[in-house]
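As structure tokens, the structure follows; a few thoughts come after it.
A single protein chain has been removed from this complex, and every other one stays in its place.
Labels A, B and C are assigned to the chains in the order they are written; within every chain, residues are numbered from 1.
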Amino acid sequence: MILPKTNRLTNDQLAEITRIVEAFGCRIQPIVGAVRTIYAIVGDERDDLMITRLEGLNYIERIDKIQSPFKLMDKRSDLASHTIQLGGVKLGEELLVVAGQCTIDPKNPNLLYETAAAVKEAGAHVLRGGVWKPRTNPYAFQGDSKSLDILMEAHRRTGLPVDAEVMDENQLKLALDAGVHMLQVGARNALNYSLLRAIGKAVTDRPTVVLLKRSLHMGPINEFLSAAEYIASFGNPNILLCPRGTAPTLDGYRNHPDESITPLLKERTWAPVVVDPSHSVGKAVYVPACALAAVAYGADGLCIEAHVQPTKGIGDDPKQAITPDVLAETISQARQLWALTHAARVEARQ
Amino acid sequence: MILPKTNRLTNDQLAEITRIVEAFGCRIQPIVGAVRTIYAIVGDERDDLMITRLEGLNYIERIDKIQSPFKLMDKRSDLASHTIQLGGVKLGEELLVVAGQCTIDPKNPNLLYETAAAVKEAGAHVLRGGVWKPRTNPYAFQGDSKSLDILMEAHRRTGLPVDAEVMDENQLKLALDAGVHMLQVGARNALNYSLLRAIGKAVTDRPTVVLLKRSLHMGPINEFLSAAEYIASFGNPNILLCPRGTAPTLDGYRNHPDESITPLLKERTWAPVVVDPSHSVGKAVYVPACALAAVAYGADGLCIEAHVQPTKGIGDDPKQAITPDVLAETISQARQLWALTHAARVEARQ
Amino acid sequence: MILPKTNRLTNDQLAEITRIVEAFGCRIQPIVGAVRTIYAIVGDERDDLMITRLEGLNYIERIDKIQSPFKLMDKRSDLASHTIQLGGVKLGEELLVVAGQCTIDPKNPNLLYETAAAVKEAGAHVLRGGVWKPRTNPYAFQGDSKSLDILMEAHRRTGLPVDAEVMDENQLKLALDAGVHMLQVGARNALNYSLLRAIGKAVTDRPTVVLLKRSLHMGPINEFLSAAEYIASFGNPNILLCPRGTAPTLDGYRNHPDESITPLLKERTWAPVVVDPSHSVGKAVYVPACALAAVAYGADGLCIEAHVQPTKGIGDDPKQAITPDVLAETISQARQLWALTHAARVEARQ
Partner (left out) sequence: MILPKTNRLTNDQLAEITRIVEAFGCRIQPIVGAVRTIYAIVGDERDDLMITRLEGLNYIERIDKIQSPFKLMDKRSDLASHTIQLGGVKLGEELLVVAGQCTIDPKNPNLLYETAAAVKEAGAHVLRGGVWKPRTNPYAFQGDSKSLDILMEAHRRTGLPVDAEVMDENQLKLALDAGVHMLQVGARNALNYSLLRAIGKAVTDRPTVVLLKRSLHMGPINEFLSAAEYIASFGNPNILLCPRGTAPTLDGYRNHPDESITPLLKERTWAPVVVDPSHSVGKAVYVPACALAAVAYGADGLCIEAHVQPTKGIGDDPKQAITPDVLAETISQARQLWALTHAARVEARQ
């Protein structure tokens, strides 16, 4: 990683550096952080001659050589000072709450509008609404692009930024063109590197946040962080890591709750952790306890399925969406627990 | 299960009932609860003629026929009103804290005495101290009966009731003779039915509490409750269920934390759940978060390894014991979280 | 599923049927089998009126209503008589062997040409050669389109049909344009439904076989079969199911060998099972035993990594590729085991 003396390289400087690294089979990737831009050398950067030549440039402050399959996501990376903001929340300073429907029903847009207003009232910062859905059954409802308009309308009515899952490049383009604020990568695509790369590249004129769910298997932590690195190394550092339960399941739950992975992630990466208790447990009645457990383990945010009338929902909502009043109570308890533990935890880290 | 009209059957009544059930290949087992004694029919109780004959006795109020491999532990059982008390705590009314050393070092009794005083000061209700230890390595220190004296001396000095793991009938006898208040069944013996039966039978003149750890595998919940039923069906209903992490492990933890099983247990059984965060995560730094997560999931108590000087400990203590000040802070946060969630949870159940 | 009286519907008949089903929100999908073409109704086909109208058409023999998330892959489906052929092997009649390199090294095309000749000599029917590779580390070699030419050249030199993994629609198009005979969907994309759909649709003028690997988690069997259904329901029934080990791993293996799933798959589906022992165990020395175990469980084929000089390989080859002589011996033993068990197994099924 190259740190220039200024906040950003000039075009000429960037062109010069590009010529140097390309001669060694690498490319240069600017990563625009909240405060400054850093420049990742993508490829095998270990050639001493290349480093020597770069270090010789007078506008370079320092070159960091982190040996890691996730050198940008690494806690020791210069990206570690990068702050992600969404819905008025600076991640790490306040508990972020994403809430909304698993799946938007294009025949009942009002259900989403009512849900949006209700989750805002309950304290959520971002509205979740599934437009396209990965369904195990190929004959089940797969979502509908019409729902994208409904989602953006809900944004206009409430002011809440919105989140939608994308599963391929076509959906990615549609979502970004519509103005979706947070892109979600689902568990089934968590290791779909072509998609991760496309998302990383899809830099628009505003920062887009990516909620990267953990893969379905109890995979190693480095695999999770390397998946995030795919996105970052193509230009987008606004990544939230989302444990959401692993399979196969404990009897009684949809998945095996894995909020306990949070402290292990935080030992290695600076990226915020936003836990999804809804998919972890898969049944509304267990969601509040799982949400609190996530905060107990140090999560920076929660992604919860909520619905004004769960039984009228489609997708997973009839089973796992909680009602706005339960959401409000859960957010209230979660914030109190955050307040209770946060001071102590921050101190222990120093 | 037979419920007599009086709190307890007379000897003559018991003898009459015994004659009836033995004719059908069953036996009768009194289970002495806090308020009343119930009488379990052990064996295949489904013979209608036997039930008819028992129902004809004028001192019988009712016969409950619960079809379950854990009919005593079942939430619908008459034992459900049974309350377990230990160290001045009524389980369910206040968060129980068991704390102390993994393994007592017979060469350094003062370490236990100091630890005992310190965990009492930090707010623990019961002193844990490993006398005999199941060790993977057959050449490692296996514990020593001398440590039993040390444990009882710590009890005398602090007034705290004490807990020790027993692995066979010989250790069981020694522990009960010495006056140990809580017997622990470890994960490796969690399905050792001969031992569970012996513990169930070993009724003394005072109630002995049993802390039954969950087996190492991610086994079905009914298997856990059936193991508890072995103990109860031989006469001892004072059972605390203890999730302690399952294997194999998430990378970074000793075991796979399983405090999330708590709500699933509580749906089926009346027995209190006391989570062991120390073995779940296996490293001191993660213990406080795991303890809070257990309370978030509704645990009735915590069993935590603590040591005045962890690095001087033996067994697992150097790795996973927390110091008394961290214990005090953890107990304080856990109690606040308990207060925060308890009212709401009790309400949701009604 | 609609079975016409003739082997194939005329264009007029297809147009008429299309009008009917579209009126009920469904679409019609021809699936070209080895003997006849069947026509799947995709969408919610349970509307009685639609069925009645279709049954009234005089060129329709029968309409099958299988209630299953994988009605085409189901053993009871009319596709069950479909036979897949590749490399001169009719699946089910002879053990299919796919062998070759994990990753083609574009700098050393001769290594692939030599490997191709050697695996053909050893008895393999299809040449495997990784062109593009999903790599956990974003900075590792990701494959190169140049390798596609090398792979096709190996096909021209040996006559072996060739297999390559594709990870997105762009690679899919390149592979089909080049003439690749077997498309591989890797474990990380096993539930990437957008990709599965694209592969299903990509019908060319010749049959393309799809090797669908099992997802990394120990997921339910129906999830695996539903993933195959995505491909079939968009037009391509030539699907081979490929268990390849699940994660996390037993200590000592790369993954948890799962060839034992074969009999469970065969109870539900007609699709052939081709086991990948190389990724299951992840180390060359264990591959032959795992290959035989797969045949013991009834596998129809094997997909094995082999290399003339494993230590010169890239990707996984240095660790898990076996040499051609070990491959020849493994194929020989596997065929003898197939002969030993096949007669008996076929009989037991009848």
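We adopt the following convention: contacts are C-beta pairs under 8 Å (C-beta built on N, C-alpha and C of every residue); 3 or more make two chains touch, one makes a residue touch a chain.
Everything numeric in this text was worked out from a predicted model, so none of it was measured.
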Touching residue (missing chain; options B:R36, B:K75 or B:R188): B:R188
Touch with the omitted chain, as defined above, among B:E229, B:D276 or B:E305: B:E229
Touching residue (missing chain; options C:P69, C:G235, C:G298 or C:P318): C:G298
Residues in chain B touching the chain absent from view: 42-45, 69, 71, 134-140, 142, 167-171, 188-189, 191-195, 215-220, 222-223, 226, 229-230, 233, 246-248
For chain C, the residues touching the chain missing from this view: 218, 220-221, 250-253, 256-264, 267, 281, 285-286, 289-290, 292-293, 295-298, 329, 333, 336-337, 340-341, 344
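In the analysis below, only the chains that are shown with their structure count from here on.
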From chain B, the most remote chain by mean C-alpha position: C
For chain A placed onto chain C, the superposition rotation in degrees, Cα atoms, nearest 5: 180
Whole-Å gap separating chain B and chain C, where each centre is the average of the chain's CA atoms: 51
Chain centre separation in whole Å, for chain C relative to chain A (CA means): 33
Whole-Å gap between the CA centroids of chain A and chain B: 41
Residues of chain C touching at least two other chains: 248
